[in-house]
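Let's look at chain A:
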Amino acid sequence: MTNKKSIPLLKRKSSPGKFIYTFLIMFIIWLGFTTSFEPAELITGVFVSLIIALFTDRIFSCCGMRVLMPHKIIYFIQYFFVFIMALIKANFDVARRVISPDLPINPGIVKFKTKLTNSFARLVLANSITLTPGTLTIDAIGNTFYVHWIDVTSEEPEVAYKEIAESFEKILMKIYED
Partner candidate 1 sequence: MIFIILLIIMAVLLLAAAVYSIVHRDLLFAVMGTGIVSVVLSLFFYLLQAPDVALTEAAIGIALTTIIFIITIRNTTRDEDEIIDKENEKL
Partner candidate 2 sequence: MKNVFIIILLVVIGYFLANTFADIPFGENRIGDIESSETVAGYYLSNTVEKSKVANVITAIVVNYRGLDTLGEVTVLFLASTGLASILYRRKEEEEDVERLNLPSSRIMRTGVRVLFPSIVLLGIYVFIHGHLTPGGGFQGGTIVATGFLLMLISYKGFNTNHNRMVWIESLAGLSFVGIGIWGLLSGNTFLENSTNVGVLNSLISGGLIPIIYIVVGFKVAVELTGILDILLKIKPKK
């Protein structure tokens, strides 16, 4: 469970759920690209998304349709707001540090363990950590995250976990790990 090896790329199994999920996401992105609802565009979009989904569904999708359940979408929206708040806070933090003349920084690399096992959830967590106040994901080996922290308050993994990742991870657990 903890040190689960990632499955080689081409040996992943394809499944109908994954296929439909990939197809839907690709079609939404296609709509974003064209921004038009003409029948010809829609038919081409369906066709192209089907072809791409056929070839890449086992690469793209982690867990099929169960991410798109209604209650999970609510969690997604909640996550989005938490993330946006953290992003804005992060930027004022950076602005404060950059502008102040004596550079108030005390950087260091801390580590903490995550409970997430799904690699997609880990990607989301890592990107969120990179974009939130004073932290930058350097690496993830096994289930340990190594994070460069611009203002280290404590070296203890538990404290670091609480300060950096907990608010995101709670919601991500609900989305991906149920």
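Basis for inclusion: all candidates are chains of the complex that A comes from, given by their letters.
Observations, loosely collected:
The criterion applied here is as follows: a contact is a pair of C-beta atoms (placed from the backbone, for glycine too) under 8 Å apart; a residue touches a chain by one contact, two chains touch by 3 or more; residues count from 1.
If you're wondering where the values come from, they're calculated on a predicted model, not measured in any experiment.
Of the candidates listed (1 or 2), only one touches chain A in this complex, namely 2.
Within the complex formed with candidate 2, the chain A residues making contact are 6, 8-10, 22, 26, 29-30, 33-34, 38, 40-41, 44, 48-49, 52-53, 56, 59-60, 119-120, 122-123, 126-127, 137, 139-140.
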